[in-house]
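What follows is a structure written as structure tokens; I'll ask about it next.
One protein chain is absent from this view; the other protein chains keep their places.
Chains here go by letter, A and B, matching the order in which they are written, and residues are numbered from 1 within each.
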Amino acid sequence: MVDTAQSEAPSGVLAVVRVNHDLVSVEALLKTCYWFSRDFVCGVSHSEPGQSTVELKPKPTCLTSPQDAKEQFIAQAMDFALRERITAKTSDVRDLLLAKAFSESGVLEETPQGVFGDMVEEENPSGMFKILSNG
Amino acid sequence: MRLTTSGSARNIGDAIIGRLTTQDLPRDLRRDHVRLVPKGGPLPGEVAGYRAVLSHNDFPTDAPVIDRLRESDHFRDGDVVVLEGANGFVRSLYRPYEQHHSLFVTERCSSNCLMCSQPPKDKDDVEMLTRRNQELIRLMSPAPEYLTITGGEPTLLGDHLFGLIEQLRTSLPDTELHMLTNGRTFAWPDYTRQFAAVGHPNICLGIPLYSDNAGDHDYIVQAVGAFDQTVAGLHQAARNGIRTEIRVVLHALTIPRLTRLVEYIYRNLSFVEHVALMGLEYIGYTPRNIDALWLDPFDYQQELEKAVEYLAMRNMTVSIYNHQLCVMKPSLWPFARKSISDWKNLYLPECERCSALEDCGGLFKWAVKKHSAHIHTL
Partner (left out) sequence: MARSFYPLEKFAPHPQHVSLLPFQFTRLNGEELLVNEAGEFLFAPDGTVRALAEGRVGATSELYKDLKAKHILYDDTSSPLLDVLATKIRTKCDHINGGTKLHIFVVTLRCEHSCHYCQVSRQTATKGEFDMSHETADRAISLMFDSPSPHVTLELQGGEPLLAFDMIQYIIARAKEQAAIRDKGLSIVVTTNLACATDEMLGYLRDEQVKVSTSLDGPAFLHNTNRPRPGNDSYERAIDGIERARAIVGYNNVAALMTTTSASLDHVEAIIDEYVRRDFHAIFLRPISPYGFAIKTKGRTGYEMERFLEFYKQGLAHILNINRSGYRLAEVYSQILLQKILTPNGTGYVDLQSPAGEAWNVLVYNYNGDVFASDESRMLAEMQDWTFRLGNVHKDSRRSLFTSEAALSMFEASCNQSLAGCSDCAFQSYCGADPIYHHATQGDMYGHRPTSGFCTRNMAVIKHLFSFIREDDPETMGIFWSWLTNSPLPAKRAVCA
């Protein structure tokens, strides 16, 4: 669970967010901090194994309220975690797509599936589709 | 207009093709001709040198003949006809004075569309029809401006198709070809390369696509894998420099996702030179499946307008075929074409006094059985 604590925050710190790495990885957390670094100084510490604590300290440019900052941080972190899941499921096919997109030789071209003939064609031992199809 | 008649055939064998003449030609000009004896006309004295004779009355002869013809008022000099020995049929294959011309190459098909206007037959007619078409092409005079190669599925001819296109390229070099195909065979790169290698300078493939997703398209064409092959086929064709257009038949199964389909065409198939949106023909399989297919064109004008605007705004060429003007939104009239072949069209009583009669394509003659409830005089 990602939760937040507010009351015991040291002075100057706008918000504190506790992050459980079962839900949001360190990578996703750091990406969130990257985007928040425009308006905040993000202090990340490991409170316990599998957990981190983020202290968001506002910069002079910051116009966000404490509640908004926490909500936005959590929402963004969850989105980065979601992106990681998508990437994990798609990185292989993405590599294949890019290889196909930029291949010059046509070596990576797929052969079509299925048959294109009719019953007459299927019954013909030297029929066109036997020659052309991939089985 | 009538396409077929019949009579009593003798001395013919399989089939004879020839160009009709009602005139007595000098001997040395008879070679390609079939002598037609018009109703009530005098019987010719001798018919040596003609390919065959057609006659209303009995015509005893040793020459190939079909007499006791049922009808002949649809014949004109110059028409190319085929006389079938087995059944006495006389089919008109080519009429020079018409606007639309077809080369029918097979009844076989690898799809089985729910709304097919020419339901396929699983009988191998390729050899027979190819011989017939080779002769027909020889006799097509004057050369037509456009010729549609159709079936069934023309690519099932294999090499014979390449042969016919080659023959068209050399004997009718100025004739523009339009080939109606489901495009599936073109998914095989080797096939497409061979097709492109025939090198006809003026051919366009008319390929149907009915949905932006495989399940719906495959159901409509009744063939598993058809969508994937058709889209891949379109791409291979484009890669090999073969011109393509997409045809969509508008009915209850294609209208719901029509706007998605045109978006799919724009993003994936923008190389096509034309998109044809076509009205449903109440013929072939359509009557059997009419409950699943019927949607009064009047009731889908919104979707049609959105789809047409989508494509037109993006500079894609789009036409509407087989719709009556009174049933369409006026904004769509500029896209409507008079597309119904001469032998298929008909006008209803409401049409006689309609101000838009000249511009309207009318209806299919079988539309007397099923047409929009909203046909009215403009």
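As a convention for this text, a contact is a pair of C-beta atoms (placed from the backbone, for glycine too) under 8 Å apart; a residue touches a chain by one contact, two chains touch by 3 or more.
Computed from a predicted structure; not experimentally measured.
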| item | value |
| --- | --- |
| Visible chains that the absent chain touches, using the contact criterion stated earlier | A, B |
| Residue among B:60, B:215, B:241 or B:349 touching the omitted chain | B:215 |
| Residue in contact with the excluded chain [from B:114, B:172, B:207 or B:375] | B:114 |
| Hidden-chain contact residue, picked from the options B:91, B:243 or B:257 | B:257 |
| For chain A, the residues touching the chain missing from this view | 31, 34-38, 79-80, 82-83, 85-87, 89-91, 93-94, 96-98, 100-102, 109-110, 113 |
| Chain B, residues in touch with the chain not shown (by the definition above) | 112, 114, 120, 122, 212-216, 218-219, 222, 224-225, 227-228, 231-232, 235, 257, 260, 263-264, 266-268, 270, 288-289, 309, 313-315, 331 |
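Note that in this section only the chains that are shown with their structure count from here on.
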| item | value |
| --- | --- |
| Inter-chain centre distance, chain A versus chain B - centres from mean C-alpha coordinates, in Å | 52 |
| List of chain A residues in touch with chain B within their complex | 109-121, 127-128, 132-133 |
| Touch list for chain B against partner chain A, complex | 108-110, 120, 122-124, 153, 155-156, 158, 184-185, 187-191, 224-225, 228-229, 232 |
